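Of the protein chains in this complex, one is absent; all others appear in place.
We call the chains A, B and C, going by the order they appear; numbering starts again at 1 in every chain.
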Amino acid sequence: MSLESIYTDIILENSRSDHNRKHLDCANCIERGHNPSCGDDIVIELIIKDGTVVDAAFTGSGCAISQASTSMMIDLIRSKSVDEAKVLADTFLAMIKKIIEEESDLEILEDAIAFKNISNMPARVKCAVLAWHTLKEAIKRKQA
Amino acid sequence: MSLESIYTDIILENSRSDHNRKHLDCANCIERGHNPSCGDDIVIELIIKDGTVVDAAFTGSGCAISQASTSMMIDLIRSKSVDEAKVLADTFLAMIKKIIEEESDLEILEDAIAFKNISNMPARVKCAVLAWHTLKEAIKRKQA
Amino acid sequence: MRNFDIEKIRNDFPALSRYVHEKPLVYLDNAATTHKPQVVLDSVADYYRSFNANPHRGAHFLGVTATELYEASRETVRDFINASSSNEIIFTKNATEALNLIAYSYGMVNIEEGDEIVLCISEHHSNIVPWQNVAKSKKASLKYMYLDENHTLDLKEVYRKITDKTKLVSIAHMSNVLGTIYPVKEIVEYAHQKGAVVVIDGAQSVPHMKTDVRYIDADFLVFSGHKLMGPMGIGVLYGREELLLGMPPFLMGGDMIEYVEEETTTYAELPYKFEAGTPNVGGAIGLAAAIEYLSEIGFEALHKHEIELTTYALKRLKELPYVTIYGHKNPEQRGPVISFSMKGCHPHDVASIVDTYGVALRAGHHCAQPLMAYLKAPASSRISFYIYNTIQEIDILIDSLKKVRKWFL
Partner (left out) sequence: MRNFDIEKIRNDFPALSRYVHEKPLVYLDNAATTHKPQVVLDSVADYYRSFNANPHRGAHFLGVTATELYEASRETVRDFINASSSNEIIFTKNATEALNLIAYSYGMVNIEEGDEIVLCISEHHSNIVPWQNVAKSKKASLKYMYLDENHTLDLKEVYRKITDKTKLVSIAHMSNVLGTIYPVKEIVEYAHQKGAVVVIDGAQSVPHMKTDVRYIDADFLVFSGHKLMGPMGIGVLYGREELLLGMPPFLMGGDMIEYVEEETTTYAELPYKFEAGTPNVGGAIGLAAAIEYLSEIGFEALHKHEIELTTYALKRLKELPYVTIYGHKNPEQRGPVISFSMKGCHPHDVASIVDTYGVALRAGHHCAQPLMAYLKAPASSRISFYIYNTIQEIDILIDSLKKVRKWFL
């Protein structure tokens, strides 16, 4: 396993980027996600209108992997429909589990493809998927 | 270890002998002794008058070692003073623990010397000493 | 299924080649604990030599690998008893801890004044004392199912004792004294109709017969690794997920928590909720290796071998007129466990004397005093077989029993 395949420039950059780290004034869908065993703890906030994620943001703390993954997810789902967001989450999780391996099937994840190799670092898989599980949970609750 | 050194004729004979196995009408000192782990369970009955063990007997069940040891003890202490009985018990227990090894010091135990080798069969030491511990307990309680 | 080659199997077990009192060891105390094949010892030692780490906590390679090995062992156990989910497999130190866990976390919580707990009279102390404690604390009553003249359990007795008041039934699948195999599937079915949950004590049965928790429809099942060729210090609690989810934790501490604050704590998910403290990873790996060893031989071959041994032993014992055999006469109705008494010789003397001929058997109450009281036998001698025992060993046993008899004539 090479570190370069995990701590890629794009992940490191996103882990430092703070542009999605904020509260949203009119968030109507807020979900906390956490990995008690390692302490990663995030809250994602969404504004969902007419089936579209109008805006999204997050707060919280954790390792570079979890923070980058969260921020990249937020970038990706902003302005997407809720159904598209769900497909993105499922695709991301399937990529991590190596259920989907074709590059072409992963294209929709854009930069988040960078997490493809995280399963080579098993202890960190939980960090990478935290935001995406939280998103799925948020949508499920919103729709319930 | 040879079985002959443990299951000696004298022990086997005494284990079968029933002459001390009875209740005493006027027993004034009764004590139960048991090894829960193997199920040996005896009751010794004593008639103590003016510091003398006037009569003694036992009931109960257990293995050949425990039954022989009990019966031989009863034979030995009958008509002895309580103090002598105590010395006998201490001597017997010291013999088993190999604290006393000199034949001459063990003579007072008469036939009960036959248990000298029981420590070669560690699982059975408890059976051999049961009656003697019970006797000491009985005397202690009587004198308390 | 691999060819059942007894010589080859015996060679897998280093302890079996040893001598005792200058005689070859004839080990007939398998209901107490079994010997371990070299593969089990190796798998444990290899773990310590190569991967030893505290699982679930480490981002480092050894920690990750220890976690994977530990969870793979859990999956091996899950598959072995056909549980639906590995969340239903809790590692404990032995069957006794598993029974106590159920008694504390399920019994103490769900059993109320006036409720009834039903056991069989032949239970092992580990499946009695925890329930006495629950019954006493909760003012519930304890009822025993008694045996018939074949030393087996008539379903009529089951229907008599399990009533609408019964909240819990706990029963060994196989008696460690009589070898009797109880009709647990029928008992579970009836108990469920009455609204009771059923605990199966598989300490004796799981090593000898295919156990399918879903087929039996057991609510809980417990067993110990050391009776199944695994190391000491590892046991298993199976519980239906739905029940485990509703139970409070038992042991508390590291690894079973989610968040700990000064005053309050939230608990981890299954199965970790019930596994406090550093787990016995080496033990779990050894148990998994034992299960794999057993599975390679297969229950079918094992059963065939054990029936052969039991049938032969019953036949030979019956030839001795001074021997009384307890338990069912039909070898198909029992596991490879035979208790007996010898006229004129106390079981402890029997055990000590045959020991000098190299024969290891057990004497006493076998941790089943209520059964012994019921049988009016304060103690018995017990032989019990496993995969590696032979017909020749039974011949040595019978010869040594004849010698015992001579001492007491």
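Keep this in mind: contacts are C-beta pairs under 8 Å (C-beta built on N, C-alpha and C of every residue); 3 or more make two chains touch, one makes a residue touch a chain.
All of these numbers come straight from a predicted model, not from anything done at the bench.
Shown chains touched by the hidden one, complex as a whole: A, B, C. Residue C:K93 is the one among C:K93, C:K194 or C:R316 that touches the chain missing from this view. Considering C:E242, C:E261 or C:E319, the position touching the chain not shown turns out to be C:E261 (whole complex).
Panel shows subunit B; residues 36-38, 122-124 of it touch the chain omitted from the view. Counting the whole complex, the residues of subunit C in touch with the unshown chain are 14-15, 18, 20-21, 25, 27, 29, 32-33, 35-36, 41, 44-45, 48-54, 57-63, 93-97, 99-100, 103, 121, 124-130, 132-133, 142, 144, 224, 226, 231-235, 250-257, 259-265, 276-283, 348, 351-352, 355, 359-364, 367, 369-370, 373. Hidden from this view is one chain, which touches subunit A at 1, 3, 6-7, 12, 37-41, 61-65, 121, 123-124, 127.
Keep in mind that, in the parts below, only the chains that are shown with their structure count from here on.
The greatest centre-to-centre gap from subunit C, using C-alpha centroids, is found for A.
Averaging Cα coordinates per chain places subunit A and subunit C 47 Å apart.
Computed from the mean C-alpha positions, the centre of subunit B lies at a distance of 39 Å from the centre of subunit C. Remark: subunit A and subunit B have CA centroids separated by 80 Å (rounded to whole angstrom).
Under the contact definition stated at the top, not a single residue of subunit C touches 2 or more other chains. In subunit B, no residue touches two or more other chains.
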